[in-house]
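Have a look at the structure that comes next, please.
Missing here is one protein chain; the remaining ones are kept as they sit in the complex.
Labels run A, B and C following the written order; every chain starts at residue 1.
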Amino acid sequence: MAVVEVTVIPLGTGSPSISQYVAECHKLLEQADDLQVQLTPMSTIIEGELDRIFEVVKQLHAVPFTKGALRVSTTIRIDDRRDKPLTMQGKIKSVTDKL
Amino acid sequence: MAVVEVTVIPLGTGSPSISQYVAECHKLLEQADDLQVQLTPMSTIIEGELDRIFEVVKQLHAVPFTKGALRVSTTIRIDDRRDKPLTMQGKIKSVTDKL
Amino acid sequence: MAVVEVTVIPLGTGSPSISQYVAECHKLLEQADDLQVQLTPMSTIIEGELDRIFEVVKQLHAVPFTKGALRVSTTIRIDDRRDKPLTMQGKIKSVTDKL
Partner (left out) sequence: MAVVEVTVIPLGTGSPSISQYVAECHKLLEQADDLQVQLTPMSTIIEGELDRIFEVVKQLHAVPFTKGALRVSTTIRIDDRRDKPLTMQGKIKSVTDKL
C-alpha cells in the first residue's frame, strides 16, 4: 500500500481556471472503490496498491486531453513504506499525536 | 494571496519515520497567526501573502537541521492567481460545486 | 512521446548520500534502448513513449528497496504535448533560440 499525490494541470487552455478538469478527474476516481481518495487545495491524494494507483494516474493524466487540452503537466509524488502499513489517516495521526 | 504546498524531508536520519520533523514544523506554523495552514497526508498547505509564506518556508526548511539532520530535501509548489482571490477553501469549493 | 522527470529518494538510510541509488537506477536505464535519458544534478529526465516510461519509472522506484531501503519517496513530473512532437532537445532549443 502506498500514498500518492497527483496534480494534473492543462496548459494553454485560454483560462486560468482548471477546476473543471479536476472535477472530471474526481468523477473518474469516484468509480475506483478500491482506492481511498482525498481532495486537497493543491492536489489529489490516493491511497491503495501501487500498481493500481499507477493505472488510475495514467487515466487522470489523460482527462484534460479528452476535454481539448493540447498539453498536460502532471506531477506525481509517491510515498511508499515497506516496514509498516502506510495510510493517509495513519500519516496524519502520527503527526498530530506529537503536537 | 497565494496557496503554497510545502514538503520538508530530512535524508539519512537512520529511521524511515519523519513525523517528528513534520510536527516540529507545525509547532512553528501554529505561531503564524497571519497564515491559514492545512496538514495533508503528503504535505503542508499554507495560504497567505506570498512574501510572508517564503519567509516561513525558509524557517520550515531549517527545522530538520536544528534536529540533527545533515541533508534536507524541501519541495515547494506555489499557486498564485492574480485575476481573483485564491483561497484553500475557494479552490476546494470550485471543484466540489462541479461534482 | 512525452518528457518525464523522475527523482527517487530513499528515506532513513543512515547516510545523507544517495548517489549509489541513483547510479543503480541509471544502470537499469542504460538497458532501455528505446528511451532517451539525461542525468541532471536534481533528477533523471526520460524521453519516450509514455506507457513505456511509466513501466520504467515503476522499476526505478523499486530500486532502493532492493538495496535495503525501507521507505522511498519518488517524484515524477510528466510533460506531455499532443499538438507537436516533444523532445528534450527540442525543448532546450526553443528556449535558447529566444535568448
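Here is the rule we use: contacts are C-beta pairs under 8 Å (C-beta built on N, C-alpha and C of every residue); 3 or more make two chains touch, one makes a residue touch a chain.
Note that the structure is predicted; figures quoted are calculated from it, not measured.
**Student:** Among A:20, A:38, A:59 or A:75, exactly one should touch the missing chain; which is it?
**Tutor:** A:75
**Student:** On subunit A, what residues meet the omitted chain?
**Tutor:** Touch set of subunit A with respect to the missing chain: 9, 11-18, 69-71, 73, 75.
**Student:** In the full complex, which residues of subunit B touch the absent chain?
**Tutor:** Subunit B touches the missing chain through residues 50-51, 54, 58, 61, 65, 70-83.
**Student:** Spell out the interface residues on subunit C facing the chain that's missing from view.
**Tutor:** Spelled out for subunit C, the touching residues are 3, 5, 7, 16-17, 19-20, 22-23, 26-27, 38-43, 45, 47, 75, 77, 79, 81, 83, 88-89, 91-92, 94-99.
Quick note on the criterion: only the chains that are shown with their structure count from here on.
**Student:** Rounded to the nearest whole Å, what is the centre-to-centre distance of subunit A and subunit B, using the mean of the C-alpha atoms as each centre?
**Tutor:** That gives a centre separation of 18 Å.
**Student:** Averaging only over C-alpha atoms, locate the centres of subunit B and subunit C and give their separation in whole Å.
**Tutor:** 25
**Student:** When you check subunit A against every other chain, which residues touch at least two of them?
**Tutor:** In subunit A, the residues touching two or more other chains are 75, 77, 79, 81, 83.
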